Each structure stands twice: as C-alpha cells, then as structure tokens.
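Apart from one protein chain that is not included, each protein chain of the complex appears where it belongs.
Letters A, B and C mark the chains as written, and numbering starts fresh at 1 in each.
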Amino acid sequence: MAHWLLMQCPDERGLIYKVTGVLYAQGLNIVRNSEFVAREEGVFFMRTEFAGSFEAAALLAALRAALPPAASIRLTDNSKKDIVVLVTKEHYCLSELLVRHAFGELNANIRAVISNHEVLGDLTRRFDLPFHYLPHAGRSREQHEAEVLAQLAAYTPDLVVLAKYMRILSPEFVAPYANRLINIHHSFLPAFVGASPYAQAFARGVKIIGATAHFVNEQLDQGPIIAQSVIPIDHTQSAHEMAQAGRDVEKIVLARALQLVLNEQVFVHQNKTVIFD
Amino acid sequence: MAHWLLMQCPDERGLIYKVTGVLYAQGLNIVRNSEFVAREEGVFFMRTEFAGSFEAAALLAALRAALPPAASIRLTDNSKKDIVVLVTKEHYCLSELLVRHAFGELNANIRAVISNHEVLGDLTRRFDLPFHYLPHAGRSREQHEAEVLAQLAAYTPDLVVLAKYMRILSPEFVAPYANRLINIHHSFLPAFVGASPYAQAFARGVKIIGATAHFVNEQLDQGPIIAQSVIPIDHTQSAHEMAQAGRDVEKIVLARALQLVLNEQVFVHQNKTVIFD
Amino acid sequence: MAHWLLMQCPDERGLIYKVTGVLYAQGLNIVRNSEFVAREEGVFFMRTEFAGSFEAAALLAALRAALPPAASIRLTDNSKKDIVVLVTKEHYCLSELLVRHAFGELNANIRAVISNHEVLGDLTRRFDLPFHYLPHAGRSREQHEAEVLAQLAAYTPDLVVLAKYMRILSPEFVAPYANRLINIHHSFLPAFVGASPYAQAFARGVKIIGATAHFVNEQLDQGPIIAQSVIPIDHTQSAHEMAQAGRDVEKIVLARALQLVLNEQVFVHQNKTVIFD
Partner (left out) sequence: MAHWLLMQCPDERGLIYKVTGVLYAQGLNIVRNSEFVAREEGVFFMRTEFAGSFEAAALLAALRAALPPAASIRLTDNSKKDIVVLVTKEHYCLSELLVRHAFGELNANIRAVISNHEVLGDLTRRFDLPFHYLPHAGRSREQHEAEVLAQLAAYTPDLVVLAKYMRILSPEFVAPYANRLINIHHSFLPAFVGASPYAQAFARGVKIIGATAHFVNEQLDQGPIIAQSVIPIDHTQSAHEMAQAGRDVEKIVLARALQLVLNEQVFVHQNKTVIFD
C-alpha cells in the first residue's frame, strides 16, 4: 500500500525541511517527493509518497505541530475509491472505464452507472454493475437533478465521473461535489466551448482537434483542466468523421485524468491544477 | 521544374476524366494527382503535378474547352516566388526564414524585410537583405499603413509574410493581398484570440499550447487556417516560459505553412483551406 | 454502400485517364480518388470510391480492356468482413475490438476469439462471442498451429487479428493468410524487435515509446507496417509502468490499422504499405 501526504500552504522558508523532518523522526521512508511553488500566488504544494509503519493521528499531529497553521494537510493512500459514472447515450468513455474496472486497472470501485437514457444499460449490465435509468423527460431540471443527486448520495461516491453526460448541471448540483466531479469535454478547451464542438471545429477549418478532462464548477466548461490531448485532422474529414476520430482521444484523456485524480496527483488551486508525476 | 495544374470547380461527374484526358492527349505525364470534393458546398478541387513539354496557352485553351465554364484553372510551376517579410521586434520567425532562404531551402526570394522597429535590422543585414524601418510612432494608422503598402508595392511580392508583425491591419491593407498574406498567431486558434495568448493560456491553466499559421482576412485571427501545431505544457511553466517554449512551435509552423503555399498545395475556399500532400 | 476500385499496375502514362474514362462511360460518379506512384519501383496505385449502379462483371471487363494486362484490379465494397481474433492473456486490445464491435463501429463481424489460454474467455462471452481455448501445453508447435489453423478455417475469415497473441508463428501458419494477418507489436519498430520491448526500452533509457501494427510475414516483426504511434516517457517510469502506459497506444494503433484495412485503404507492395486517406 502506498501512503501519500498532501500538503498545501502559503509559501515560506523551510517547509520541505519541516515535513521531511517529521517523517524522518517517525522512521518513515520517502519513496517519491514532489514540490511546487506557485510564485504569483505564493502557494506551496507538496506530495510525498512514503513507506513504513505509522499511526495516522500521531503523524498528523506531528505535522500540524511542525507546520504553519494555514497549512492544509491530508494523509491518504491508494485504497480503492468509490466512483459513480453518469452517462447519456455515447458508450465509448463508459466502455473504457468499465473495461479497465473489470480488469482491475482503475484503482476504484465503480459502484453504479446513472443515465438519463436507457441505451447504455445493456453494456453496464454486461459488466455486472447497477444501472439507474433516471429519465429527464417530463421533469423539471430541478426535479431531475434532485433524483440524480439522491441516487448518487446512496453510493456516497468519492468521485463522480461525467463520461459523456450531456446535461448542463446547475451550481446546486455541482456544489456538494466540488473538485470531485470530472467531466470530459470534446474539444481542446477553451476552443469551442458549449455545444457541438466538432461542428464548430469543422466550420472553423482547424487542423487539430482535441479533448479536455476537467473538474466541473459552476460555469460550463470553465473548471480546472486536468488533462488535454489532441490529434491532427485535415480538410477531408467531415464533422461526423472528426467526432469519430475524437472518440479515441476523449476516452483516453478521461481515463488518464481519472487515474491522476485517483492517484492523488492533482491539486486544485483557484481555477487551475497542479499535477505531480 | 515541376508544373502544376490547379483547378477548382462546382462538382460534376467526369471532371478528373476530362482533365486527365487533356493532359494525356498532349502527351503529358502525371507525376502526382490529388482531388477533393467539399460535399457540403459541392466544390471540386484538383491539383496535378505533371511533366513533359507543352505550350501553356494551348494547354490552358484545351482545358477551358474541356471543362465547365465555372472552372477556375491555373497553370503554375515551382519557380521562385517573391516575398516580403514584415516584423516587429521578435526575431525567431524571421531568423528561421532568413536561414532557410540563405541555404536555398525556401523556394522563394525574400526581397526585403519591413519593420515598425529598428531592432531586427542588424539580423537582416547579416543576411545581406534590405531592411526598411517604417516607424509607426507619430503617424496615424492610415499614414503608417500607406507607407508600408507603398514600400511593399515596390517589390510586387507574390506573398507577404507577417513573421511576428504586431500591428493590427485594416481591411484596406489586407484587401490587395487577399490569400497572399500569411500570419503566425501564437495560440492554437480559435483558443486565445487577440493579445497575449500565452498570458491567457497561463491564466486558464491549459495543458497544451500551440501556434496557428493562417491567411489574414478583415477580421483579426479569423482567416483560413493553413497549419497548426501544439506542445504540452504543465503547471510549472510561467506565461513567460510558455512564450519561450512556444517560439519553436511558431517558427516551424510558419515555415511549414509558407512552404505549403509556395508549393501551391493550398486552396482557399470560403474561410477554410484544402491542403494537398 | 461505398464501392471501391483498387488498382495496382506498372506505371505508364494515361492510367488515371483510362480508369476514370471507364467509370465515366458507365455513368458512375467518383466520390473520392487517390493515386500514388512509387517512383523507385515504377508502380502505380489507385483507389477510387465511386457511386452509381453497375454490373460488376461488366465493369471489371471494361476496366481490363482499358488497362494494361499487368494491372491488378479489384472491385470491393464496404460490406462487413469476417475476422477472427487471436489472443493470449492480455485483455486490452481484445477489449477495444469487442467494444467497437458491440457498438457497430468496426465494420466487421468478429466471428470468434481463439486463445492459447483461458483467461480471456469470460470477457469474450460477456460480448456473446465464441471463445476457443486451444492450449499449447503438451503439444508440439506444429500440432498447436494445426489446431489453430483448423479452428480458423472453420470461420473462413477475411482477416485474422493478433491482438496480443504471444506465440511466434511459423511460415506455414502465415502463408495462407498473406496480407490478411495483422499483428500489434509493443514497440516502435524497428526499435526493440523481439521479446520484452518495454524492458529493452527501459534499459536503453529512451524518452519515447510506441507501438506498431503490421502485417505478419515469415520473419518476426519484419512485415509491412500499417500504423505506428508513440508517447513520451521519462526516467521515472519503470518497465512495468511503460507497459501500462503503452497499452493505450497499442490498442488504439491496432484498432486504427484494422479500420484502414477494413476500409480497403491499404495497399501492400514488397515490404511496405501505401495507405490512402
């Protein structure tokens, strides 16, 4: 089992020394260490993977005693997190996650899949996972979101993954899952925000398209970016063909972003991410 | 010497047959042939590289006789075109072009460099090319553009390259050089249009930055895209460091776009390009 | 339905004219056309997608009459081809194909999966496809290959896909499936031929790894390359982590290569491929 110490703090001299001093005093061995200082904001970030036996409360207490009061300190490990996946009709991001999950590559338990359409129920059940069909038709947005939130709450997920969930979420939906709600957007943000990015890309005649995995915040497509990737295209491709080609990029970027978050490699600060190797 | 036949025409059945028939009848050999049909607009594009001896007027006449009246037909070859480069203060795109030019890799004659600052005069003169310093200070935009246009006109360039020319051009400036005015924009358009794209990219926290070479039209950063390229970045890079890293992308993309245009591989249709191998 | 005319011929003047002449005379419309001349070998390749109603025998006869006797001419279309997939223990390439197949994205019928291990049977059956477990233990290579060939033959596949089949195939196995047997090799060939390419890559300290999809011929890892792709790596990644990261590259490259072959975009000439858009 890997243990991680995650620390975020206003920058000051001696922070690495103080953290590593506590670990050294407790006989713990640092396996991997990463630090970063966001100069403009004066914020220090540190992620330490360590090994050895320890008592979590005592270690946390020692760290709090050694570090400035403003430091945010978190001890965690690589035990599996619970996730719920929200989808609409497109299968490929869900397929990617289900396959990785089935073969133990995800370091997470997919507890359930929730959708506003029935179409991906069959796929989900092939992998022996619960599928909840919560249609939005005939419901107000508030009603529908309340139903989805209730179903989500039943699983108390650590993370919620929007794997091509094509509904715009209200701030009320997003708030309880701040920095725990990951979306895949089918463009190289901030190019082509909003609907139909491939149609926009076709119309603009770009030579490269991409995908963006990001945390969701209150504003559509404006949350902290976790991962992006691109592929070249040319004039011969229609918007439909771009969409097909883009699928491979979308699903790989989403899976990679999810892995980064599951491995506790991602810090969020203001509207940006710090991502450690 | 390579000869190219460039044809653009409302699509109809038999166009390839008719063009190749004329070439065959005249004993000309097709070296490379590329076609494309823009389905939505119903437009056919064809670029044929051919070899053999011919009389241009006769060949053109035969083609016009064989093809629909709406066909746009152009016979050209790989003799060197004349270009003039406009710059401001940043050297790297100009350096790239000057070096390629000096070693005969550009298939163009750089006739002169024009700038609104003096700083790149020394570099230009190292390569024995005329440098025209036309300051904008103390002049209206109209006056300054008129001076630049007059200086350009003295060289009757086939193409004008904006190699980091940091002035916004009026439609009056652009019009006489329609589809002959190439700009490099230091972002992956349409992301980060306008000024300071690297600062915008830093603020948004993107994980990839890029550059775009495009023809200039009346609207800033809205012209037909010729080539784009990107590089990955991460949270450790400041806007300044992104700008440094982006230089290599910018200069290579601009050089590649220019080469495509010089090789007559680029068709412009509406606001998009068709680019043949 | 898309119809494709595939032609390969010693190069001579007038080939495009002759092919398009036959199509024009029969009232057929060219949707997309691609040609290439391999200069060094003097071979002409042409792929024409056309639309319209026709009688295949008559069209072929007209083409044969118009073209040199040495021309190889093939008429085909985008009806689904039959494929059989061979695997050993690793799931990710098979998963990729099964998912695409299940959602109709493959333009092929996966008739069966054959393996020398049992481990991927469960996955295959989740997608309602036959799985044949043909163990190699206790059999000579000849015996085992004979059993696999017999099982393959029962499905008369158009293509056989080695989706991480970790057995070296004899020339006798390969011969009947010349240019119809596609393999994914987990390195950027010709770097790291043979076994354990990720271990080789780690030992050599390369900064980029990749994958290669190729037709199989008699020599290990020497067949015509269809598609390659790469990802950057760094010193922090162990051979095992490289292998994990490489999975995404391998499966996407294999799927892309298979799609190119299914779409009849691939010509094989000597030991190389010509691939049309």
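Keep this in mind: a contact is a pair of C-beta atoms (placed from the backbone, for glycine too) under 8 Å apart; a residue touches a chain by one contact, two chains touch by 3 or more.
Here the structure is a predicted model, which means the values were calculated and not measured.
When the whole complex is considered, the residue among C:52, C:176 or C:190 that touches the unshown chain is C:190.
Check A:23, A:63 or A:87 against the missing chain and you find that the one touching it is A:23.
Note that of B:62, B:123, B:199 or B:220, the residue touching the chain absent from this view is B:123.
Interface residues of chain B with the unshown chain, by the touch rule above, are 32, 91-92, 95, 99, 102-103, 105, 123, 126-127, 234, 236, 244, 248, 252, 255-256, 277. Along chain C, the points of touch with the absent chain fall at residues 36, 38-39, 188-192, 204-208, 210, 224-230, 234-236, 238, 271-275. Listed here are the chain A residues that touch the chain not shown: 13-14, 16-17, 20-21, 23-24, 27, 29-37, 232.
Note that only the chains that are shown with their structure count from here on.
Annotation of chain B and chain C: jointly contacted by A, touch as defined at the top.
The distance from the centre of chain A to the centre of chain B, with each centre set as the mean of the Cα atoms, comes to 40 Å.
Residues of chain B found to touch two or more other chains are 36.
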